[in-house]
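Only a single protein chain was left out; the remaining protein chains are all shown in position.
So that you can tell them apart, the chains are marked A and B in the order they are listed, and the count of residues begins at 1 in each.
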Amino acid sequence: MRKTLVNTLRWLVFVAAVLVLNFPVIATLVTSLKSEAEIMTNASLFIEAPTLDNYAAVFAMADRFDILHFLTNSLVASLIGSVLAIALAFPAAYAMARFGVGRSWLLPLAVNLRAVPLIIFAIPIYLMYQQVGLLDTRFGLALILCLVNVPLVLVLFASSIADLPLEIEEAGRVDGAGTLRLLIYVVAPMSLNVVAASSVLAFIYSWNEFLFGLMLTTNNATPVSVGASFFFAASGGGVRWGVAAAVMILATLPPLVLGLLMYRQIGRSMTAGAVKG
Amino acid sequence: MPRTSRFEGRLLIAPLTAFLIALLGFPLVLDIIYSISRVGFENIRAPEPIGLSNYAKAVADPEFWGAAWFSLRFGLIVSVIQVVAGLALAVFLAPLFAKRPWLIALLMLPMMVAPALVGLMYRLILHEFVGAVPYYLLEWYGDFPAFLGRDWAFTTLVTVETLQWTPFALLILHSSYAAISPDVREAAALDGARGRRLFLNIDLPLMLPAIGITFFIRFIDSFRVFDNLYTLVGPGAGGSTTSMSIYIYQAFFKVGDIGLAVAASMLLLAASFVVLWVINGLTARKAPL
Partner (left out) sequence: MAEIEFKSVAKSFGKVGVIAGLDLKVDDGEFIVFVGPSGCGKSTALRMIAGLEEVTSGDIRIGGRSVSGLAPSDRNVAMVFQSYALYPHMTVAGNIGFPLKMAGRPASEIAERVKEAADILDLGPYLGRRPAQLSGGQRQRVALGRAIVRHPEVFLFDEPLSNLDADLRVSMRGEIMRLRERIRATMIYVTHDQTEAMTMGDRIAVFAPLKDGHGQNLMQVGKPEELYERPANLFVARFLGSPKMNMIEIAEGQAPAFGTLDLGVRPAGHSGKLLLGVRPEDIRIADAGEPGLAGRIRLVEALGAEYYVHVETATGELIARVMDKRLRPTSGDTVALQPAPGAFHLFDEATGIRIA
């Protein structure tokens, strides 16, 4: 009897936690489905007359606020950034794990970098980009997103490659594979899990990046995390809350969906990244 | 083989190294040069070396210390709350997750949202006219505070940050808790430890490394908080809610005093190293993981 009571309590606590922790998203979603008129009068979480007008409005105002442009910027920069981070980190992690090259400086650097506030580098990078014309470009943004993610990805790869059975690589070498072919045909396929999990996490972190998006872009390459904040600024006096809410939901949809679909991998990566750091 | 493998290893690590030199090493050098120069946007290519006066200016600026103090206070409070709440939830809800692992996905969602967007969302839900929070507080208590006003801003920010990142603590601590071998618990049960005694004497000590790491990571992340502060409160909103990162940002973009901004950054970097060094010292004395 006591057990079911405690169990019920657990469920109550769980549901409460889900509601409270996810409250911002829930409330914003609710607001996005209300008409502007209703928003003014009804601030509760119950929607009297749900409508998709706000979402339609978002896409209709492309001339003043081009959300597709921002979403595309985020997508392209995040994709390039995460793919680049993986491409740079994987061979380096192999070299560290198997050849011992760079273990004394690269790994500690990566680990400590995660503790350093990246704004320290933002200023000189801004000035550098200005000189070489990378300001406000998707590629420039992608490079920074890659930089932001490399430490975590490197740590994850280094530890997972080190855990791979060495004998299989030895068999590969005896079978005639040099290091490059070994990486392509043996090590990478055996590392698919960690590569997938790291890329998802890197993509999400890239998508959510704000500071560098703010500092290094103005309007051409602005990601949606920054673009959404423009919406508030651009509206001047009266904010159209319904449309603003719709913008915010659209801006956060990809990471949320990825989070629901791949929570296992993401969870594992986050935990591994924390422990091995 | 070591000879060729050393060479191959260097080859494999070269692209990443080049990348880091370009995007990390070079900026760092620039940082150091600019921090000891008088430089504005007009003379970027030709900074005037002026010794340590930028550092002196930063150290003399009360807003610098205000920001440092804010970051420190904020970081500590937020991390402690997150770890405690995360621990409580992880342990209490463990049986639920054991049976249905996918439940934890719902609690991980808050971490998926960009902190900047979270700040924007709070601007909506805390809004006195259209926000859900004031609405419900009005219903239940008859009144609500000025969330972003001087008295409440700090608490609001702490709440915002805590609510978003407690799931991280929950995730790490839950996986540490679940990793405790059932054999250990069985042995303890045979030895007569149950309930709270079991938790305090067996589980907690075993989870201590995870607790430490979680606290450490949350502390560094909240120490350098920027995104949600910026979108929720805005830069230059008054000393009470300026973090170190916001201070540096303001010095750079608003004031245009590159030297000062960079000097402050370097000081922040030095502070990070101190924190790291302290942590390394603490963890080195404990048993290796």
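Operating definition for what follows: a contact is a pair of C-beta atoms (placed from the backbone, for glycine too) under 8 Å apart; a residue touches a chain by one contact, two chains touch by 3 or more.
What you see is a predicted model, and the numbers here were worked out from it, not measured in a lab.
Colleague: Among A:91, A:140 or A:172, exactly one should touch the missing chain; which is it?
Modeller: Checking each option in A:91, A:140 or A:172, the one touching the absent chain turns out to be A:172.
Colleague: Can you say which of A:128, A:186 or A:200 touches the chain missing from this structure?
Modeller: In the complete complex, the chain left out is touched by residue A:186.
Colleague: Need a quick check: the contact residues on chain A for the chain that isn't drawn.
Modeller: Residue positions of chain A that touch the missing chain: 165, 167-168, 170-178, 181, 185-186, 189-190, 192.
In this section, only the chains that are shown with their structure count from here on.
Colleague: Please give the residue numbers of chain B that touch chain A in the complex, ascending.
Modeller: Interface residues on the chain B side: 5-6, 8-10, 12-13, 15-17, 19-20, 23-24, 26-28, 30-31, 34, 44-45, 89, 92-93, 95-96, 101-118, 120-125, 127, 129-136, 163-164, 166-168, 171-172, 175, 210, 213-214, 217, 220, 223-224, 226-227, 230-231, 244-245, 248-249, 252-253, 258, 261-262, 265-266, 268-269, 272-273, 275-276, 289.
Colleague: Contact residues on chain A for chain B in the complex?
Modeller: Listed in rising order, the residues are 7, 10-11, 13-14, 17-18, 20-25, 27-28, 30-31, 39-40, 43-45, 87-89, 91-92, 94-96, 98-102, 106, 109, 112-121, 123-128, 130-131, 143-144, 146-147, 150, 154, 179, 204, 207-211, 214-215, 225-226, 228-229, 232, 241, 244-245, 248, 251-252, 255-256, 258-260, 263-264, 266-267, 270-271, 274-275, 277.
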